[in-house]
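Note that one protein chain of the assembly has been removed; the remaining protein chains are unaltered in position.
Now for chain A:
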């Protein structure tokens, strides 16, 4: 772990950058140390309207993970759409259940397809071990219902992201919630025939094979244990 002093120096580089290129390099360097002290500055960068720097800041926040969730949620800027979209992408990448409500809303209602697709993917990354036992079932159902709805999005790339989200949801609950896995497989069977976009049908096939393999591994494990 680098020293807080060094992080302070890197933060000053970001704040003092006087060109787009220098900003990008400074944000990359700050993101690379994965230090919690960098969080406020990385969140600030999301407001700069500099896509290259924002991508680097989002990657950095995702790498830092859990510790960035509360500051991200506290700083969601309702008036700066761009910053909000970037923050949503960061929260989607981290997968902390505290962001679940935000991701559900973004996946269905955001007007930008790039935010809807990032949120849909993020819904498949939720870390269920961080959800209290008594809430797991209802929250998993909420995520499933949301992704089933997103799988009807008019934009193919959002449906593609919904397939990725559904596959990851199925894999994360495969040993605990077989009813949910069955519903996902049912949705995939329908999409593999009816989705008009070839890339979506191909991704569905890949997802079905991924879930099938995991299911088989689980069965084999049970057999050897017995």
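One rule holds for everything that comes next: contacts are C-beta pairs under 8 Å (C-beta built on N, C-alpha and C of every residue); 3 or more make two chains touch, one makes a residue touch a chain; residues count from 1.
Convention: contacts and distances are computed from a predicted model.
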{"item": "Absent chain [UniProt protein name; select from \"Energy-coupling factor transporter transmembrane protein EcfT\", \"1,2-phenylacetyl-CoA epoxidase subunit B\", \"Na+/H+ antiporter subunit G\" or \"PBS lyase HEAT domain protein repeat-containing protein\"]", "value": "\"PBS lyase HEAT domain protein repeat-containing protein\""}
{"item": "Listed residues A:83, A:164, A:180 or A:211, member touching the removed chain", "value": "A:164"}
{"item": "Chain A residues that touch the omitted chain in the full complex", "value": "51-52, 111-114, 117-118, 120-121, 154-157, 160-161, 164, 198-199, 201-203, 205-206, 209"}
